[in-house]
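A protein chain is absent from this complex, but the other protein chains hold their places.
Moving on, here comes chain A:
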Amino acid sequence: MAGNKPIVLQTEALTKNFGALQVTRSVSLNLPHGCRHALIGPNGAGKTTLINLITGQLKPDSGRILLGGEDITNAPVAARVRKGLTRTFQINTLFPDLTPLESVTLAVCERENVAGQFWRGLSSQQAAIDEAFDILEKLRLADVATRNTRTLAYGRQRLLEIALALATKPKVLLLDEPAAGVPKDESSMLFDVISSLPEDMSILFIEHDMDIVFRFASRIVVLVAGGVLVEDTPDGVRTDERVREVYLGQAHNG
């Protein structure tokens, strides 16, 4: 069903237990090149845990993770990012006393391996600064680029979450509820930005708003109690009886 596109990210029977609780049950996913996949499921289904496993914040008890065919199951978080697997956080995980310009410049410098150059003035890292500003401009953050992050409006901080991830030049981008806590009118603006990301970037996003999911996802993975219940096109998911029962039935009458 993935078409002819090569698979960039693959999980094989990923499993994780917290004590007696199985939070991830044998999850096998394939993300093809340039995909726009949504990960949905009721609260407590283990969506964020799955992202934490894929990006390395958590170690799986069993199973494998392959990025571009390479086994990264045991690679540290930063190493995965350097290979092109980046995430954003559901709860803002920013640098409160840095400006967006500084934050994104930092991410670019880390990517380019120049962050350790303590003998060179920051302002001489022109390429990094210019690239950071370009990213901020694309994400409509240019006008607040030199204000402390902590003073930015919440919606702007959500955009900065994505800007920081983009600065790592990801091949695969995992967005953990990018619009969490953002009012509905602003959240569609946020997804406009997301939909304008380069087509060759593979994106998996968690989102609760079904209108947004059906509008932006080309495929939907439904996670229930740690396991994949259904993986299908939006139309397939919409008409799936099991999905209606466990998930859409209560939250949505569509």
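Criterion: contacts are C-beta pairs under 8 Å (C-beta built on N, C-alpha and C of every residue); 3 or more make two chains touch, one makes a residue touch a chain; residues count from 1.
FYI, contacts and distances are computed from a predicted model.
The unshown chain of the complex is recorded in UniProt as "Branched-chain amino acid ABC transporter permease", chosen from "Tryptophan synthase beta chain", "Glutamyl-tRNA(Gln) amidotransferase subunit A", "Branched-chain amino acid ABC transporter permease" or "Putative tricarboxylic transport membrane protein".
Across A:11, A:24, A:105 or A:157, the single residue that touches the chain missing here is A:105. The chain omitted from view is touched by exactly one of A:15, A:90 or A:148, namely A:148.
Check A:14, A:128, A:162 or A:179 against the missing chain and you find that the one touching it is A:128. Listed by residue number, the positions of chain A touching the unshown chain are 55-56, 76-79, 81-82, 86-87, 89, 93-98, 101-103, 105-107, 109-111, 114-123, 125-126, 128-130, 132-134, 142-148, 164-165, 167-168.
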